[in-house]
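With one protein chain removed, the remaining protein chains of the complex are shown where they sit.
Up next is subunit A:
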Amino acid sequence: MSLPPSGGGRARNVAPMVLITVRLPLEATLPGAMHHYGLAKDEVDLNYGLVPIDPVQGLYALRVTEDASHRLGMAVEGPYADPKIEPFGPPL
């Protein structure tokens, strides 16, 4: 299945990025995650970084290029929808 349209691309990256999750030890770092998964700098949203989701479970979020996501395949989870979000007011 193809990806849904991204809610918004990041101006500082050329390639469209997708949201994935990875499992790493506690206190993991972005350079460590990139090394672990063999990701190049231009394949990762460096501004977004490595975002802890559940520190106890060692679950983190990353934004990577679609190509990188495909290459990583079953080694990671995702890609996940990254929908546009908007305020609930005033009603239009």
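Heads up, the rule we're going with is that a residue touches a chain if its C-beta (ideal position, glycine included) is under 8 Å from a C-beta of that chain, and two chains touch if they have at least 3 such contacts; residues count from 1.
The definition used in the following text is that contacts and distances are computed from a predicted model.
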item	value
Identity of the absent chain, which is to be given by its UniProt protein name, from "ABC transporter permease", "Formylglycine-generating enzyme family protein", "Serine protease, subtilisin family" or "Putative tricarboxylic transport membrane protein"	"Serine protease, subtilisin family"
Residue ranges of subunit A at the interface with the undisplayed chain	1, 3-8, 10-12, 19, 21, 47-49, 51-56, 59, 61, 63, 77-92
